[in-house]
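Every protein chain of the complex appears in place save one, which is left out.
Every chain is named by a letter (A, B and C) in the order it is written, and numbering of its residues begins at 1.
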Amino acid sequence: METIWKQAEALKPELIARRRDLHTHPETGWTEFRTASLIINELKALGYEMHFGAEVVAEKSMMGRPSVKELEAYMKRAITEGADPVLVEKMAGGKTGVVGILDTGRPGKTVAFRFDMDCNDVEEEKGEGHRPAAEGFCSTHAKAMHACGHDGHVTIGLAVAKLLKENMDALNGRIKLIFQPAEEGVRGALAMVDAGVVDDVDFLFGGHIGFKCTQADTLVTMTDGFLATTKMDAEFHGVSAHAGAAPEEGKNALLAAAQAAISLSTISRHSQGSSRINVGVLNAGTGRNVVPDIASMKIETRGGNTEINEFMVKEARRMLQAAADLYDVKVDISLAGGAPASIYDKELAEEIAALVKEKCGYAHVLTYVDMGGSEDCTYFMDRVQKRGGKAAYMMYGTPIAAGHHNSHFDFDEEVIWKAAATLTELAVKYSA
Amino acid sequence: METIWKQAEALKPELIARRRDLHTHPETGWTEFRTASLIINELKALGYEMHFGAEVVAEKSMMGRPSVKELEAYMKRAITEGADPVLVEKMAGGKTGVVGILDTGRPGKTVAFRFDMDCNDVEEEKGEGHRPAAEGFCSTHAKAMHACGHDGHVTIGLAVAKLLKENMDALNGRIKLIFQPAEEGVRGALAMVDAGVVDDVDFLFGGHIGFKCTQADTLVTMTDGFLATTKMDAEFHGVSAHAGAAPEEGKNALLAAAQAAISLSTISRHSQGSSRINVGVLNAGTGRNVVPDIASMKIETRGGNTEINEFMVKEARRMLQAAADLYDVKVDISLAGGAPASIYDKELAEEIAALVKEKCGYAHVLTYVDMGGSEDCTYFMDRVQKRGGKAAYMMYGTPIAAGHHNSHFDFDEEVIWKAAATLTELAVKYSA
Amino acid sequence: METIWKQAEALKPELIARRRDLHTHPETGWTEFRTASLIINELKALGYEMHFGAEVVAEKSMMGRPSVKELEAYMKRAITEGADPVLVEKMAGGKTGVVGILDTGRPGKTVAFRFDMDCNDVEEEKGEGHRPAAEGFCSTHAKAMHACGHDGHVTIGLAVAKLLKENMDALNGRIKLIFQPAEEGVRGALAMVDAGVVDDVDFLFGGHIGFKCTQADTLVTMTDGFLATTKMDAEFHGVSAHAGAAPEEGKNALLAAAQAAISLSTISRHSQGSSRINVGVLNAGTGRNVVPDIASMKIETRGGNTEINEFMVKEARRMLQAAADLYDVKVDISLAGGAPASIYDKELAEEIAALVKEKCGYAHVLTYVDMGGSEDCTYFMDRVQKRGGKAAYMMYGTPIAAGHHNSHFDFDEEVIWKAAATLTELAVKYSA
Partner (left out) sequence: METIWKQAEALKPELIARRRDLHTHPETGWTEFRTASLIINELKALGYEMHFGAEVVAEKSMMGRPSVKELEAYMKRAITEGADPVLVEKMAGGKTGVVGILDTGRPGKTVAFRFDMDCNDVEEEKGEGHRPAAEGFCSTHAKAMHACGHDGHVTIGLAVAKLLKENMDALNGRIKLIFQPAEEGVRGALAMVDAGVVDDVDFLFGGHIGFKCTQADTLVTMTDGFLATTKMDAEFHGVSAHAGAAPEEGKNALLAAAQAAISLSTISRHSQGSSRINVGVLNAGTGRNVVPDIASMKIETRGGNTEINEFMVKEARRMLQAAADLYDVKVDISLAGGAPASIYDKELAEEIAALVKEKCGYAHVLTYVDMGGSEDCTYFMDRVQKRGGKAAYMMYGTPIAAGHHNSHFDFDEEVIWKAAATLTELAVKYSA
């Protein structure tokens, strides 16, 4: 379908401008007020039926949310930077998820596309060698940078919205464009899934710019090997005491946390696949001569499949409690993020490849790449698959200036229109 | 009172014979069937009112008892070696405690003397340099030896029984002679105390041959510095699994026990005095390639006073459970022994010293020696003191051939009649 | 080649008798004096060139050898039970490996077959349901039983020796029959490999009765998934002290060992494949009130490939030393066994399958089974492959009465002649 490919290419100048605007105003997880506001207004203008805020984000399932005070500050900033105050207010509490629906009115399938919106906690490089700096679209927010390409993802989503409208006649059923907050730290997907946004979806497509696909003109139709993961925070509360005068009156939170770190590392290996455990951060104590009464730690588990990760989490939870019991202190464990593993759908991967080879201009189409990491798009995929639908996670090939999450990260903006064209083709095919 | 001192000296030959008979037939804690049988018959013959078996040993408070099977084997051996079968049967289950009462029928105080009967798990030296070997009264029991002088203590008790009868006119009130099983491992005293055998006692006297008093003609009227102690056994039960094929199916008792040993050692020091913790023995696992499902450990705590020891025990119990929880295994904790600390009664120490200087032939009388160890006579002392009575723990000076619990241990038998005479003087004085 | 299959079947009665004789006289690793003596004499009688003792077992590479005293006792027992005293003497020190060579005098390849000889530390079931008991060929040695079928393996080897002689005309080059001690605990192969016994070998074939192939009339031509493994013993030596009176004078070997067990379990997971660590046995300390001065532990590591296992061993060795340093004690680490991983030779597996389908009477021939365990035949295979040869590890299908290493283990003796025929066919084919 040469037309869509060409239509997309024609959008290039405005897509680049949009991506650079987003790059200049990056927003971290659960604070994408400006980004979401912009998406809502743009899709509304195109005639999409819009859902956002509490309607598409289940509060009980939001993980790793910033404090109320922080959220309020970010809302103000978004408004200052051009967000619609009415919309921002409706997304209060960080409910920045957005779903736009295009209903063709014709029978057909429901096809969903998922895009993530948040940036990283990274201070962007300002030196000459960094194109965003050289060309003047660097982040204007301290310690915030689109270093994982989600600015590109949002732009692809907006491009798809336009292309779909231009090709209404070729579509059937309903198309859902899902914009998710807080992918970094795998915190945001569950809340949208638990709000039911993909419960009616027959085909769900997610994807990522670059990553293990850093050649232009390349498309990976399906990745596999997502590790299931859970992110947990633990806080230990004991009783302080003078370490010289009355040590026995203390309840030592530092020793409890240190022991927890050691014990967690002893969780048994699993014969059914990969497992991981990491205590990445541990802070404890207030002063040299005081029996420490507080300690906190950041933990993550992973598993080659969801069951193994659940085994790790179950072991970890019991051990955290037992380590606290050892020193008679309290421990609070909170979920800070998570994602299941994915199931590789070989048939779909090959079907997409066949379609793409026919309709799109990629020089290379691969049907498999091993991810070796975690992504909470798997929550959407898992829900869709469990309800009888199909799902794929693609990679859109592009050269990158530096690794993801690196302060020098940048990508070739050509990838935007190509990915948008590809997704539009999928909408045509799978909505039928 | 020159008479008692002389009377006692006259008993020397028969006392030495008795001590050597006991030395030849040593019996470990809770298996003193022959020793007790002999005591009962001898005191009965002198006219004492006898109590023994379940009457003076509270089963629920017996600590560190051998298995039923072992006890039965020891009962048979005792009978083979001359014990009275009827008496042995009444002491079934290891209830080998004996109390003999001499009631003068006159008003007065109740004065009790406590003697311990058990031997050590030591293989006695058989070489020439060892007097019991040279003179033919070595232990005839494998891995059992009176290496702590309790054969001497029992003989002193029997001598006191005779001397009291010879001096009935000088006595008042009631005199109780208490023979306790299982002092080694501090296991036996509590069961007799809990049976109430000293609840009516006004004055309680215990003591030991040698120890920190290894000069002949010396008496220490009061020791102090007994550390309170608790002996515990812990058994961990997990689930075994093939360490290569399915390690995640195991529940690792070895790691739980190892962690418990480490954690116990981290119990806080105590600002109010000495504390101790020791895991002396740890055995775990069945084979190199099996996730271990069993582990056992022998633990002891000590404290400069009873409260500190209780702090240690409380911490240890919680930690043992928490260490088991860490690895999702079960732990059974059993009490294997214990003794409280003692309270030094300076007034009584000096009063005894004055009496002894007047009546007995000691060259040296000391009113204080620091013990620096544990002895469950403190259970008797503690009960008596708490009910308003008074108590002393003495040391009877004697040269020794080697340290207590050593396979070369032996003592100068002169100490027997001297100690017996001294205790008889105390009976006269304190029963009034 | 119907002839060999038939020839082998004709040997059945004598093979069963031989296997039952071996079953009655099981010998554990490094003590196979009777077994080896019997093999030597039997092969010598057939005209094989025999090598055994120090010639084929490199002393420096013997792992997990019993003590000199134990070995001497086993030598005596073997002689009592019919072993040739002269041969036994030549195998002193446990050098019970045997190599028999059949040189055809014709040009050709060198083909080797490897059989293991040792039994397990298992007390054999004596009840009626157990065929060896019912039919009178139970082990006559306490705590020793052929519970892994090595009696069958040796019998297969002896049958192959006969069949080769009967088919000399069909053979070329040289055939080596290798009988290895101490496979249990993966202790014996390295010493024979380091003695150079397979340095001239072009094709090496090993195999096992049953295991993951418990159907009769089935042959697995190649197994894979052997985990590389290392078995280590660690002994900690500290300084004892009275736990109450002078704990600071002790150097605590129990805490060092306990910490080592915990720390070993924290070795990082490996991203390149499976890893395992197990402390299967830990024994420490002498008495409850003594700071423990001794501790010992049995450890094993495994890896999905040899490099991962080496990573585990390197980490473990450093951690054992550091754990000793923590408590200022000494640690001695000794190698108790080990085996590398294997490389799957798909081409050979399929070639054997083709041959076997043509020549032998198996109903089922599989070219792949995952082992999921360790076997030190991999040392032979690894050496041969590294020197340019080829190697296969087969499984000979047979129903079994209970799992390997179980006291109820038994197998269908039909498997013996079938396996012998198969190996003889391989000799014919690969010696050409």
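The definition used in the following text is that contacts are C-beta pairs under 8 Å (C-beta built on N, C-alpha and C of every residue); 3 or more make two chains touch, one makes a residue touch a chain.
Since we're looking at a predicted model, the values are computed, not measured.
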| item | value |
| --- | --- |
| Which of A:255, A:319 or A:427 contacts the chain that the document leaves out | A:255 |
| Options A:79, A:239 or A:282, residue touching the unrepresented chain | A:282 |
| Absent-chain contact - pick from A:50, A:290, A:401 or A:432 | A:290 |
| Residue touching the undisplayed chain, where the options are B:58, B:98, B:192 or B:262 | B:262 |
| Positions on chain A contacted by the hidden chain, ascending | 185, 227, 229, 231, 243-245, 247, 254-255, 257-259, 261-262, 265, 276, 278-292, 295, 298-300, 302, 336, 372-374 |
| Missing-partner contacts on chain C, residue numbers | 245-248, 250, 252, 255, 259, 263, 266, 268-272, 291, 311, 318-319, 321-323, 325-326, 328 |
| Residues in chain B touching the chain absent from view | 262, 265-266, 269, 271, 274-277 |
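Assume only the chains that are shown with their structure count from here on.
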| item | value |
| --- | --- |
| Chain C and chain B - chains in contact with each | A |
| Identity of the chain that, by mean CA position, is farthest from chain A | B |
| Core chain by centroid distance, with centroids computed from Cα atoms only | C |
| Distance from the mean Cα position of chain C to that of chain A, given in whole angstrom | 52 |
| Distance between the centres, which are taken as Cα means, of chain B and chain A, whole angstrom | 70 |
| Per-residue multi-chain contacts in chain B, two or more chains | 245, 247, 255, 259, 291 |
